[in-house]
Each structure stands twice: as C-alpha cells, then as structure tokens.
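I am attaching a structure below and will ask some questions about it afterwards.
Moving on to chain A:
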Amino acid sequence: MANGKRMLRFAAIMIALVGVLGFQMEAMGMLDMAEKATGRPDVIMIDTIAKLESLEQSAAVFEHDAHTKALKEQGMSCNSCHKKDAEGNMTLAFNRLEGEGQPELSASELKDIYHDGCISCHVESGDKGFKTGPMVGECRSCHQAKPEIVAERVEAGMDNTLHFIHWDSKIIPADAGEQTNCGACHTVYDETTKKAVYKKGEEDSWRFATVYSPEEMASLSTREVFHNQCVTCHQTLIEKKAERSGPVDCASCHEAKKVEVREAENAKSVKAMGELPRLPRKQPDAVLMMAKVEGPASEKATGMAPVAFNHKLHESEVDTCNVCHVQGVNAPMDKSFKAMHDVTSDMSCVGCHAKEQKKPECAGCHAARPITKANSEATCKSCHNAAQPAPGATKEAMQAEAMTLIASRPASQAMVAINDIPETVTIGVISDKFEPSKMPHRKIVLSMAKGMKDSPLANTFHATPEAMCAGCHHNAPASVTPPKCASCHAKPFETEGKPGLKAAYHAQCMSCHTEMKLEKPAATNCVACHEKKAN
Partner candidate 1 sequence: MEFFNLQDYYTFTKGTVYLIMGAILVGVTLYWQFLMGGNKKDD
Partner candidate 2 sequence: MLRRTFLGLLGAAGASVALPTSAKAGGKSFGPHPDTQAVLFDATRCIGCRKCELACNEVNQLPAPDKKFDDLTVLDTKRRTDEKTYTVVNKFQGKTSPVFVKKQCNHCLEPACASACFVKAFKKEPNGAVSYDASVCVGCRYCMVACPFEIPAYEYDEPLTPRVMKCTLCAPRLAEGKLPGCVERCPKEALTFGPRDEIIKIARARIAAYPDRYVDHVYGEREMGGTSWMYISGEPFSEIGMREDLGTASAPELTAGALAAVPIVVGMWPVLLGGIYAVSKRKDKIANDERVAAVKDALTRAGEEAEKKLHEQLSKAEVANQRRIEVEVKKAVEEALAPKEEEAETGEEES
C-alpha cells in the first residue's frame, strides 16, 4: 500500500505539472503547429497499379529531376530507367515497353518491376558510395500517406515565341519539298495508310489532331501525348548531340519560376528582332465576321452588321492560336453571341478586350465602368460597322472589304485641340475645412493620352476626341464643355450610384490614381491637393 500511495502521489504531481505546463504552453501559443508540404514540379506519385487493383500502400513519391541529376552524376543515363522501343525511341514508362504489341502486365508484375528496378539501383549506387534512396524494408520512405513534398506544376504551353523557335530552327529538318519544317510535329493520322502523314495547311494542335490512331488516342491522356512527343524528340536530339535541344527535365516546362525566366528571355530576343514573324500557315490578314444567324438561313442577309476583324494584328497580341480558336484552327469557330461577347471569358472578343482594360493606363477610367456597360447597346456599333456583303460574295472579296475598313481606322488617338483643354480647374464649391484644390487638368489629360499612345485598341475604340473626356466627365453628353459635377452630385445617399459631391470628387481622383497605380499623392495626404484652411 505504501507503494500505491507513492505512485498515486506521483501521478497527482505529474498531472498537476502537465496541467500547469499545458496552460503555460497554450498561453504562449506553442501548441499550434503549422504543417505545410513543399511543392516541387518533378514530383510524380507512382500509383500505376491503382488502375488494376486497390492500393495496399499509399502511392510512392518520386522526384524525377532529382533522379535525372543523380544518374548524371553517377555516369548513367535515362536508359537506366527508360527502355527504347524497336524504333529506338525512348519510352516514358518505367523499365518496360508499353503500347501496341506489348503484353499486358499484371499488378504483381508491375509491382516487381518497380520494386526490383528502384531498389536494385539504390543498392548499387549505395555500394558505389553515392548518396542513395530507400532500400528493402523502408516502405514508408516512398509510400507516404501524407507526403512532405507534393507536386506543384504550372501548365506547360507552346506560346507563339516558343513556336517560332521551333519552326525557325534549322535543327528540325525541313519537310520534303517544302521551305518549312511543320511536318516534323504536325502530322495527322491517316486512316487509309494507317500512318501519320503531314498535310500542309492543315496543321493543328496535338490537342485536336495527332500522330496516333483514334484507338490509341483514346488510351492516352493529353499529358502523355505531349510528353511522348516533346520529351522523346528532345531526348533524341540530346543523344544525337545536336547543337540545340529542348528540355527533358520537369522543371524547365513546369516550374513557375523557370518558365517566367524563359519567357522574359524570349521576350527580350523578340524585342531585338523587332517583331515576331507570322506563322507560315497562310492566315488571312483580315476577316469579315458575320453574326451567327439562328434558325434557317434567310435568303437575304439580315441581322447585325458584320465585324471587320484584323486577324494579323490579333495574331501578335495573343499567346497562341488556341486563345481564340478554342476548338483548334481546323474546326469552325463558335460564332454564338456568348462566344464573342462573354465579358467574363478570356477567349471572347469582349472578355479579352475587357482584360486589356485592366492595364493601369486603361483601368483609371475603365475600372469605374460597370460590367453591364461592356455590352450595352451603344457599344455594338463600335465593332459591328461593316456593310452587309453582297449575297454570294467570295471569301476573298469579303476579306478585301474588311481590309479596307480596317485601313480606315484611326492610327492615332483623336484629341481635343490642346488649347481647348483647360490648363487648371479650381475645385472649391464645397471648400470647408480645406482651401480649394487647384487641379492640373491639362497635365492629367496629356498624361492619359500618353498612356494610350500606340495602342490600336484605344485608337480604334476612342474614336471621337471627346471619348477620352468621358473617363471623368461620365454620364453626360460628350462635349468639350461638359456640365459641372455639381449639376448631378449633391447631397449624399439620395440615389444609389450617385455619390454626394464631396465623395464624387474624391472617388473620381482617388480611384483613378489607385487603378493607374499612381503612388503620389497618397489618398490620405489631404494637403497634397488642398491646403488646410488656417482657422
């Protein structure tokens, strides 16, 4: 019993201690721990057999770039893990051939391939004295339920510049009898010959047309298609010791930072070049876009006036053809109202233009415009201003008509005569605690004009000289002598959307400065605009 007593006493003391400690630690916030896994672009979660049976262990965490690097250091190559098929092309699957003519592997066979392949190599490199990976029995080192490192990839993509680097490259040989090398990548599977062939003028993204048969396509994900095509080709070039080759590591295409660096470098070289050459696919310079007619086509052309579309200009303004040709360049465009006018979509005309308006030099005025204004009736005519083509007009004739209209668009910003722009405007109607504010009106207008210089979008859409004035002098007829602010704005909270005069002034200046990222004067620095009244 004496023992029991001692034990009990001890237990009581321990509990009291833990209690005090707990209270203390809690008060110091030590009990909350933050857990966050780090992200890497090369993390592959190996769960190949998940397709065949339910997983016993969690998927294995595999860092591809770390292995590529280690192999290089140890004098080994990709072949250590990736076999070559009959044609000498490297396969992407681990230690086996896949696809047509290859045996279907069972789950246990697959398991053995991975376990034997990985562990034997780890053992070997360990024996050679290198830092190595997990061995037999260290299951949890690979099969982690809550991985410390997780995959974090950006989508890889072929933008115009990258595309140019490929089609301009002399390393990729030109197609037979052609100046261009498009056929190296843009082959299309031909049903009759059962082979991938190149058809000039019908090139399209691999997303929509590929070198594979439809059956094979069904079993491949877009990811696999791209990796099969890009990485294999790059690898072949590297093995051939070509002058230049694309990346075979994960990070170069999928790590945000590396992609950013690459894009910056590419942009620099484009700038040095002047401008990026157009794709040699015979795109039209201009297109007359007709509004889609719902229901049976009537004999006479009706409905909304067509839009003259400057195809050449837009080619250089977007990253890839797919931005607009969302179904591929060979497919017909979706001409529905929504496809062209959805302000929330990056792929519609209106949406993309609205995105442009988010640039600081535009946003000062445009951010204040409600979303409904983008598609309001008054704005239709700014695009839909071409004449209806004669029935039966040829494609070329329509393109020529569009060209003419485009050529007539202003090449510079329409401006009010400089003397008609008041140099300063003194705002003092509600001057109370502060002196009137002397606003450098002309300076503001000129700096706005500077921001839209050389912007075809601005030049085209700010067609009249007064259009620019409407940025501040809104909701009033465009005029060089707009009505005073106080003619609409009076007391606060009388009509929603119509602030009181003080708030109207402040909002107009401050919001514009914020949107245009003008740091000075700070919105809270009252005396920068109006001196404090001496009492």
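Candidates were picked such that all candidates are chains of the complex that A comes from, given by their letters.
FYI, a contact is a pair of C-beta atoms (placed from the backbone, for glycine too) under 8 Å apart; a residue touches a chain by one contact, two chains touch by 3 or more; residues count from 1.
Since this is a predicted model, take the numbers as computed values, not measurements.
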Whereas the rest of 1 or 2 do not touch chain A in this complex, the one that does is 2
Within their complex, chain A touches candidate 2 through residues 344, 367, 370-372, 492-493, 496-497, 499-500, 502-503, 506-507, 510, 514, 523-524, 526
